[in-house]
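Here the complex is missing one protein chain, while the rest keep their positions.
Our next item is chain A:
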Amino acid sequence: MYVAVKGGERAIENAHAWLAEERRGDPTVSELSIAQIREQMTLAVNRVMAEGSLYDPDLAALAIKQARGDLIEAIFLIRAYRTTLPRLAGSNPVDTGAMVVSRRVSATFKDAPGGQILGPTFDYTHRLLDFALMAEGEAPPAAPTAPADPVAVPHILGFLDRDGLIEAATPSDLTPPDLTREPLELPADRALRLQSLTRGDEGFVLGLAYSTQRGYARNHAFVGELRIGTVAVEVDIPELGFAVEIGEIELTECETVNQFKGSKTEPAQFTRGYGLTFGQTERKAISMALVDRALRWRELGEDFTGAPAQDEEFVLSHCDNIQATGFLEHIKLPHYVDFQAELELIRSVRAAAFSQMEAAE
C-alpha cells in the first residue's frame, strides 16, 4: 500500500539552527572573518575557486565559512551561485607567456632563461609542525627582495618547439565547446577534456595521475615547466570595438614533456600534457597535465591499455565532485517507498520458496 506522508519541518528547522550554532563553535573564541579566510586560508580558497569554477576570492572564502571548512560543500555553494550569474562574455585566451611569475621551475632545464624561481613554496620545508604558529604572534618579517631581472620569462617548451623536438601547440581561434552550456557528449575533444579536468576533483585527478606514474598507461612525464603568477584577462567590448582588460587573476600552469613518438616518415618528437588551474594549485595542475596526456592516446596513435586514466568516459564522467557527491549522498535521503517495494519482493520470493519446500516434504 502506498501512503503519502509529509513532515519533518520542525526537525529540519531545528537541525539547521543547530548547524548554525555548531558552525560558530565556542562563542568565547573570536569569529573568523571572510577577510581572514581569504588571506590566511588562501590555498583552500584557491581550490574552491578552481573546482567551483568561479574566480572570486571573497565568495570562495564566504563559502568555506558557511560550509564549516568542508571544501566540497563550499564548491557546491559556489557552483550553485555561478548558475545565477548572467554570462556577459567569453574572454580572449589568456597569455600565460606574459605571466608575472611568483614561481617558475623546470625539472628539465637547469639553466633556463629567466631562471628557477622557487616562490612561496612548501617544497624543501621539513614538514615538521611549527608550534610557533600556535602562539598568536606578530606578523613575520617581510620576505627578502632582490633586484628583479627585467628580462621576460619565456615558456621553456618554446625552446624545444623552436628546434622541432616537441610537437607544436598550434594556435587557433576556434570558440571552444562549453560543458556548462551543453551536456557532455563523448567522444569529447581536448578542449572539453581540459575544461572538465580543470574543474575536476583534486583528489580524483591526483589519483588518476599517480596511477599513470605507477604504470597504468605510463607516459614518462617530466615537468618541463611549472609556473604560478598573475595574468590579465581581456574581453572584446562590442560597444567599443576593441578588447579591454577587465582584471587580473592568479593561475598555475604545468607543461609536461612526455615520451616521444616517431614513425618511418616523421622523426621522433616529444609530446605534451597540459594543466592550467585557477589560483596557486600546483598539485592539481601537474595532475591535470598527466591525465590530459594519458587521454590523448588515440590522437597520438598509442595503444589503449584499458587503464582508467586513458578511458575518457570513465575520467570525464567521474571527475566532477559535485556530480559525484550529489549522486552518492542522495542515497541517505528517504527511499522508503523504493525499499518497501524491495521488501515486498523479497517476502514474496521467500514465501514462494517456503511453500515449494513444504510441498516437497
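Criterion: a contact is a pair of C-beta atoms (placed from the backbone, for glycine too) under 8 Å apart; a residue touches a chain by one contact, two chains touch by 3 or more; residues count from 1.
In this section, contacts and distances are computed from a predicted model.
Looking at the choices "Cysteine-rich domain-containing protein", "YeeE/YedE family protein", "Phosphonate C-P lyase system protein PhnG" or "RsbT antagonist protein RsbS", the name in the UniProt record of the chain not drawn here is "Phosphonate C-P lyase system protein PhnG".
For the chain missing from the display, the contacting residue among A:Arg82, A:Arg218, A:Arg283 or A:His318 is A:Arg82, taking the whole complex into account. Of the options A:Ile237, A:Ala268, A:Leu328 or A:Ile346, the residue whose C-beta touches the omitted chain is A:Ile237. Per the touch definition above, the residue from A:Val101, A:Leu208, A:Val223 or A:Leu290 contacting the chain not shown is A:Val101.
Counting the whole complex, the residues of chain A in touch with the unshown chain are 49-50, 53-56, 58-59, 82, 85-94, 96-97, 100-104, 110-111, 115-120, 143-149, 155, 157, 169-180, 190-192, 194-195, 198-199, 230, 232-233, 235, 237, 239-249, 251, 253, 255, 272, 274, 276, 278.
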